[in-house]
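In what follows, a single structure is set out as structure tokens and then discussed.
Left out: one protein chain. Kept in place: all the others.
Per-chain residue numbering starts at 1, and chain names A and B are given in the order in which the chains are listed.
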Amino acid sequence: MTILDTAERHRNIDSPNPLDWISAAPAAEVATRAPAKARAYAIRIQPGLVLAYIVLAIALLWAVAPGVFTSYDPVQGLPGQQLKAPSALHFLGTDALGRDLYARLVYGAVHSLSGAVAAVAIGLFVGTALGVVAGSAGGWVDHAIMRLVDILLSIPVLLLSLSIIILLGFGTVNAAIAVGFTSIASFARLVRSEVVSVRRSEYVEAAFGSGGTFFKVLWRHVLPNSLTSVIAFTALQVGSAILQLSTLGFLGYGAPPPTPEWGLLIAEGRNYIATAWWLTAAPGIVVVLVVLSINRVSQAIGRAQR
Amino acid sequence: MTISPIGRLEGTVLPAPVLDVSGLTISYRDQNGTRTAVHGIDFSVAPGEVVALVGESGSGKSSTAQAIIGLLPENGRLESGSIRLNQQDIAGWPQKRLDGIRGSVISLVPQDPGNSLNPVKTIGRQVAEILIIHGKASGAVADARAIELLERVGLNQPALRAKQYPHELSGGMKQRVLIAIAIALKPSLIIADEPTSALDVTVQKHILDLIDELRCEYGTAVLLVTHDLGVAADRSDRLIVLKQGKIQEQGRTADILANPQSAYTRQLLADAPSLNVRPRRVAAPAEAAGKETSDDIIIVEGLVQDFGLGGKEKGLRALDDVSFRVRRGTTHALVGESGSGKTTTIRTVAAFQKPTSGKVIVDGLDLSSPPRETLRLLRKKIQLVYQNPFGSLDPRQTIAGIVEEPLLNFEPVPRVKRAEIIASTIEKVGLPLDVLQRRPHALSGGQRQRVAIARALVLDPQILILDEAVSALDVTVQAQILALLDTLQRDLGLTYLFVSHDLAVVHQISDTVSVLNGGKIVESGAVEDVFERPQSPYTRELIDAIPGKKYPSLAGRPLSTHSGNIR
Partner (left out) sequence: MARYIFSRVGQALLVLWATFTISFVLLQAMPGDAVMVKFQNPEYGLSAEQIADIRAAYDADGSVVLQYVHTIGNFITGDFGYSLQAGVAVSAQLAVNLPSTIRLAGLAFATAVLLAVVIAVLSNISGFTRLRSFVLSLPSLFVSIPAFWLGIMLIQIFSFRLRLVPVINPGEWEGLILPVLTIAVPISAPMAQILLRNIDEVLTRPFVSVARAKGASHAFVLWRHVAKNAVLPVLTVAGVLFGELLAGAVITETVFGLNGIGSLAEQAVNFQDVAVLQAIVVISAAAFVTINLAVDLLYPVLDPRLKAKLGGVA
């Protein structure tokens, strides 16, 4: 991976993202360390990884073809079926309008997932561009970009997204933009540190030494070698974007009712918490499972890199 | 926490060995299953004796040492065999019980002094700690005893040192501190695991002298684990040669060196540069050194290199008035210890950084103020091979891609022609063609270094800069790469600028040499002159510190008649 001095390592740590906190081990150390660490995590939890992929596959299928999984309508309630407890007919029960909760969860997948993907796409493209420019240009450009990143990082994520929402107004798209905006800074910081560390590596110097131009070296060595950790981080961000979007949905800033967005489902179920606990429990569990699975996959990608 | 003090079995009758290892088998578990690293080895160490455990990487020498002190990595397992320490088999002991003897009966001098002291604790505390753990002293008594120990291992101002943190000490000083810890309780056995491989050669000598001296004083036995046959030859009474977890040969050091029984030992002895100071080939005419000729391909004159510290301060002068010349087709070595400026020099010659002042002319191109085109031309003339082939090859490229890359940076070469060039270059460096589709991680260290050489050669350069290019390799591999470099030089008429801290290697491969110290050249000339008749005291000290001189007969001829002791 990367070789960083202590100061650089500390700097990395104040990023809001756990991935940046991983203290980068010198290459030589990694080789000796890998087997010792493998015992604790990798080997034992491999079945977990399979399970994570299954959960994600199901969630994706929900988003792509919800009709295959349920025959109920997510928006139109059934008269006389209000607030039914889970049963064979409605296996996650129904809400106050007689809508099948399972159907709403299935149809909600597309809202929650596409929102998260869109949000992360914003962070990924803008952040990566900034990071690559900062890391490869260096000098005052680097300085200016990184100060900007510092400023963005100094505002707590939720407050930053609230600021953007107050500016743009409520709605699914605006919530996604708000969440995406908050991840720009961390993407930029990660990408820059990757680019800088790859740039310092001997194979990059060797590439320059054999006559390579800046862009050739960037394209052949710097980008491909920075990619893996960016992909792992992107996955991690999708998970956190789902959480953030559901928070905004819960607060009522996201998709308007009757959209079956997961955060909104929890907010709606909250009014019946004493009588119909499943209305809050089930959507929450779905969110937890999906986020947990995404994080697990991200971890696996990050580890494969080593 | 209470630690039951376990008797040191004092009063043991002398002939009984301190350490008696038999049938020791060690295995490691990893993703691919279980791998046996040490296959049932037997040996013993008598009281007060120095036994050297010698082998290349993967020989199991470090695993053996770790198993004896009970500190195998978590995935390592002592499969079978006995480890009798003072006639007590400790092989099956639980960690709790081992805690009682570690530090008091058996102790460790580790490999990497830089990382072997806790960075956030003072030196004094770390030394005193061993006394406290074993209940020998506490509080102020322990602190005072720690200072005594620091003084004993030759640290100046021990009271001050005790209050300092590890980063405030040099590598050699840290190793002295670790030795102080190891001898604090006068153990019966010290395991010295590559105690000097991270240190400069002059420091290495002092540290080994110190271990020797303390061993004599305390009558402690030493198990010296090393890859360096020169060190083993100089410092051990008996030698154990390990290869892939099996003992190839063991016996009295002098006997083995004089009359090695196994083929592997013979190979090792033949390949160890420190034991084989022989002229590599017909040396270049000595008078060429230092004299100006039209045939000088590298001319460095009055080179000065400053590095700013944080931009504002005065900065650091890394190179101060460095001048040397290299004749076409010869090998010039830059030798020096860490911080001597040798790496800075070659980075300037390779045009990775601009000199602060001075002149660098490479094959007629003046690098002092190079226009872009000069720089591009230079890239075709001069190539660098790095010390660490793990870091200098892009892990994502195939070998073919790595070797091809330089060709893509200049005038377009048709694909078929490129493939031909790549294949012939790979063959030139002695690799089979089937490596082309593999990636660096699938190759051994020596193979990777050959790939790095192939990449350097593919543009048909005239000069190769070899930056510690063989230092990270095992001796047998090192010998092969040196032989390859020799052949390539003869076939292609290459000029080498060879940077190394290892004087023995330099002696073998170079025609001329410049000795650097603190950014200045202290001595320069033909290799024979510098090694036989060193003029500066620093060069003399460096040459004296080369290990492996205890048995001069092995070297074919005496290295140096000088025997004065500096410092």
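Just so we're on the same page, a contact is a pair of C-beta atoms (placed from the backbone, for glycine too) under 8 Å apart; a residue touches a chain by one contact, two chains touch by 3 or more.
Because the structure is a prediction, the values reported are computed rather than measured.
In the full assembly, the chain not pictured is in contact with A, B, by the touch criterion defined above. Contact with the chain that does not appear here is found for just one residue of B:Pro17, B:Gly55 or B:Pro110, B:Pro110. Contact with the chain not shown here comes from a single listed residue; of B:Ala162, B:Leu178 or B:Ala526, that residue is B:Leu178.
Within the complete assembly, B:His167 is the residue of B:His167, B:His441 or B:Arg490 that touches the hidden chain.
Where chain B meets the chain that is not shown, the touching residues are 1, 3, 69, 71, 95-96, 99-104, 107-108, 110-112, 115-121, 129-130, 133-134, 165, 167-168, 178, 181-182, 309-310, 313.
Mapped onto chain A, the interface with the missing chain covers residues 6-7, 9-10, 13-16, 18, 21-23, 25, 29, 32-33, 36-37, 40-41, 44-45, 147-148, 150-151, 153-160, 162-167, 239, 243, 246-247, 250-253, 263, 266, 270, 273-274, 277, 280-281, 283-284, 287-288, 291-292, 295-296, 299.
As a working rule, only the chains that are shown with their structure count from here on.
Between the Cα centres of chain A and chain B there is a gap of 45 Å. The residues of chain B lying in touch with chain A in their complex are 28-31, 73-75, 350, 352, 376, 379-380, 383-384, 386, 388, 390-397, 405-406, 408-410, 452, 455-456, 459.
Within the complex, the chain A residues that touch chain B are 27-28, 35-36, 38-39, 42-43, 201-203, 205-213, 216, 220-221, 224-225.
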